[in-house]
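Every protein chain except one is present and positioned as in the full complex.
Note that the chains are named A, B and C in the order they appear, and that numbering of residues resets to 1 at the start of each chain.
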Amino acid sequence: MLVVMRDHATTEEIEHVVERLREAGAEAHLSQGEVKTVIGVIGERELIYSLEMEGFPGVSEVIRVLKPYKLVSREFQSEDTVVRVGGSQVGGGTLAVMAGPCSIESEAQMRTVARAIKDAGGTFLRGGAYKPRSSPYEFQGMGLEGLKLLREAGDEVGLPVVTEVLDVRDADTVAQWADVMQVGARNMQNFMMLEELGRIERPILLKRGLSAKLEEVLSAAEYILKGGNRDVILCERGIRTFETYTRNTLDLAGVAALKTLTHLPIIVDPSHATGRRDLIAPMCRAAIATGADGIMVEVHPDPEHARCDGPQSVDIPAFTAMMVALKPLAALEGKRL
Amino acid sequence: MLVVMRDHATTEEIEHVVERLREAGAEAHLSQGEVKTVIGVIGERELIYSLEMEGFPGVSEVIRVLKPYKLVSREFQSEDTVVRVGGSQVGGGTLAVMAGPCSIESEAQMRTVARAIKDAGGTFLRGGAYKPRSSPYEFQGMGLEGLKLLREAGDEVGLPVVTEVLDVRDADTVAQWADVMQVGARNMQNFMMLEELGRIERPILLKRGLSAKLEEVLSAAEYILKGGNRDVILCERGIRTFETYTRNTLDLAGVAALKTLTHLPIIVDPSHATGRRDLIAPMCRAAIATGADGIMVEVHPDPEHARCDGPQSVDIPAFTAMMVALKPLAALEGKRL
Amino acid sequence: MLVVMRDHATTEEIEHVVERLREAGAEAHLSQGEVKTVIGVIGERELIYSLEMEGFPGVSEVIRVLKPYKLVSREFQSEDTVVRVGGSQVGGGTLAVMAGPCSIESEAQMRTVARAIKDAGGTFLRGGAYKPRSSPYEFQGMGLEGLKLLREAGDEVGLPVVTEVLDVRDADTVAQWADVMQVGARNMQNFMMLEELGRIERPILLKRGLSAKLEEVLSAAEYILKGGNRDVILCERGIRTFETYTRNTLDLAGVAALKTLTHLPIIVDPSHATGRRDLIAPMCRAAIATGADGIMVEVHPDPEHARCDGPQSVDIPAFTAMMVALKPLAALEGKRL
Partner (left out) sequence: MLVVMRDHATTEEIEHVVERLREAGAEAHLSQGEVKTVIGVIGERELIYSLEMEGFPGVSEVIRVLKPYKLVSREFQSEDTVVRVGGSQVGGGTLAVMAGPCSIESEAQMRTVARAIKDAGGTFLRGGAYKPRSSPYEFQGMGLEGLKLLREAGDEVGLPVVTEVLDVRDADTVAQWADVMQVGARNMQNFMMLEELGRIERPILLKRGLSAKLEEVLSAAEYILKGGNRDVILCERGIRTFETYTRNTLDLAGVAALKTLTHLPIIVDPSHATGRRDLIAPMCRAAIATGADGIMVEVHPDPEHARCDGPQSVDIPAFTAMMVALKPLAALEGKRL
């Protein structure tokens, strides 16, 4: 940590900061320029994050150079984490393809879509049983019944299934029926849920929050790893910006940056990022070229009658055609598909 | 709802949209210009929000003119909601002042601060027992023990107490010890928690999410009212923008706008919005001049040793002086303080 | 400047940085923790800003503690700058009120509005002759003819006039007809224009850019002061965020922050910030309570027929009533109105 003093801070102000640091058990190193004094602080991560010196007299800025996360960092583990589920995997030279409808609606829908995804080369079946909806007047999902339909459809074609856990109280139920448990963007900083999922033996798909900085994504993942669960998959799904043409702004440079900062695998969800069917295929391509470990795509047998996210879902022929087109690109990037 | 077709959309495309609307039970009204056709859609709120026509062939834009909320709107209830708790209230010509430390740390701390807040004219005592922290290496709060200390300190001086419920599983426990239950910014769209709080007989203080649009704040509140709980207080605490000098960007025009859109009372939290002690007093003044129903301020007997949010906490003399200075302003705005 | 090395940076990497710094003429001070090395760099502002060490091997972050501006800072000049024009002034215990139509449309319009503004207590007459419009299909302003109408209307009632200079080639012409020259938000970083205005003997009203950080506003002002013109008035007019209910997000905490960072006076423009007539009065009040030195308001004798910005303009009776209501508030804040 660096405590930057204001120009011409007084000796008393500097000493006051140093004294507080020593009292807390940290080491303080002064470096004094003509107008600026900077105090370097050395100590444990926990200690550093308990020291908030920003409002002290004479203090201009406080800069934390020790990151708020550790277990998720490349410094802690240099080799890539590979998450293996059933016969599928995320990371490790494979391109994961998680596909399926936004919401589970019926047995027929799930059987149809599962078969098509498997045939096209998809590696995970996704579907929502509990839906987070901005308005209480929107469809909220089929709940437990949906979980069962998802499980059956996945088993029938031999694909592991991914679904969102929306309520911490449902964590065990979801863990019973799903292979991968998704934390949605709105719950990325639901720390109680993250702690709970740290104790569960299921891989976690952690979606980036709408206004989460990369450092906050990594700190959220740290909660899960700290709890003992090392199987975390990150997912970029667009951040909220001033641009309204797309639903969110897909941050692919953030994906490339995360690959350097963490050993965890990262996938990209262009459906939620763009909210527009016609942008899904180019953004899947871009994600693969960026070096992402997988993609997540909303596929529905009949998007015009979907109960949720129809506008950003592709139909089966479009998905199948896209998968054919992605194969040579994945190969070029050294990813099995 | 308005479905705006692309320039020169074909008759087939237009008919396809109209057909889908009628099939769903909505009325469709065509209005055709030389290049543009717009289809007006009439139906119930639930129906409209289940129709997602954005990806249909020939469709350019879909505009929902019916709002995603109802019970919280001025149209539904024109007179202001006043939330009454113990001898205090929020709304109705009174300026509510919720003050106290970011985190509850000890009995001595709470007794000292409660007395000072009461003496200065504060009307609610706040304090955090469960703390949402970005990093697992930061102080997480005292939990149940903290709740008890808060209750005792409030009772001793006769102030109702406000505290955050961080985990839906703690809702009943928090309801047992607190007078007002706070939903933090990171949980504003934790819809399961909102539904639970709709069933609890405690006023809810709902903080705006870091990236929540006004419409989403109102939809979140709608979840609570729809559950049966009408005592909701909104709280503006800054949104996340590109500006980094302040911790967030306080959106006071949003507060003025909310006063026209909803009958619910709204308070302002300059501590979290700015993250800087020296901006709290001017932003409290600005909030009052905007027409806010109250303010929320972090006060700590010794901010330099606070375990959380010290840099944005004021000490007791500063709080007391600020309250003295706010009185004539509140009077000018027609608010009792 | 601080160069923060990556964890366990090698001795070669550290020496490489130090060598480059010395070669450039800067002093380097090492401070080494167990895992982190931080190199403090001491030198002139110009030198520091010419050293970009971010991409050096082993470098994690570079932090500039010396601000990119000097003349505009409180450290350089502690007492408030007061800008005096004709009988009016901005700063120094007076509340400046700049009012008038978005665009100058006719002699009758200007005479009517000028008289009304003067009578209500306004202190500057504003009006646009050159209009920056997002689309080339919108009204672009009356140009030189407009400037003359503005001048005449101002002279007739005895108010100094403010207008925007949109093209650096018009700077001398605008200077000939206007008392205060406005730089619009879209030109805040038109550095060639800023340099030109640094050489002109007219006060400059510098509007904050839509995505300008406070530091960038101050750096833009520094260009003008560095050129020799010390009469700069800053203007907060909203920044661009994800919120769309208001046209922009008014950053009043930024105004309070600027008052601590710079000696220049700062006014607030709620018309452009909110884009909504009904939010102008509350935001004028909030601006005054924040400690702003003035307000800028769009006033039109007939907003429904305005050629520009009608929806965010108030009519004459509304402006007059608002001014009456602002007087006691200004008095409370110690500002003459």
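In this section, contacts are C-beta pairs under 8 Å (C-beta built on N, C-alpha and C of every residue); 3 or more make two chains touch, one makes a residue touch a chain.
Quantities reported herein were computed from a predicted structural model and do not represent experimental measurements.
Q: Quick one: jot down which shown chains the absent chain touches.
A: So, taking every chain into account, the missing one touches A, B, C.
Q: Could you tell which one of C:Arg22, C:Arg133, C:Arg199 or C:Arg336 touches the chain left off the display?
A: Touches the omitted chain: C:Arg133.
Q: From the list A:Leu214, A:Leu264 or A:Val297, which touches the chain that is not on show?
A: Result: among the candidates, A:Leu214 touches the missing chain.
Q: In terms of residues, what is the contact footprint of the unshown chain on subunit A?
A: Residues 211, 213-215, 238-239, 241-246, 249-254, 256-257, 260, 270, 273-274, 276, 278-279, 282-283, 285-291, 328-329, 332 of subunit A touch the chain absent from view.
Q: Which subunit B residues would touch the chain omitted from the figure, given the whole complex?
A: Contacting residues on subunit B, toward the hidden partner: 2, 4, 7-8, 29, 31, 33-34, 36, 38, 40, 42, 60-61, 63, 65-66, 75, 240-242, 244.
Q: Considering the entire assembly, which residues of subunit C contact the chain that has been omitted?
A: Per the touch rule, subunit C residues meeting the hidden chain are 20, 45-46, 49-50, 52-56, 68-70, 132-139, 166-169, 186-187, 189-192, 209-211, 216, 219-220, 222-223, 226, 240, 275-277, 303-304, 306-313.
In this text, only the chains that are shown with their structure count from here on.
Q: Roughly how far is subunit A from subunit C, going centre to centre by Cα mean, in whole Å?
A: Here subunit A and subunit C have centroids separated by 38 Å.
Q: What is the distance, in whole Å, between the centres of subunit A and subunit B, each centre taken as the mean of its C-alpha atoms?
A: Distance between chain centres: 26 Å.
Q: What are the residues of subunit A that contact at least two other chains?
A: Subunit A, residues with two or more chain partners: 240.
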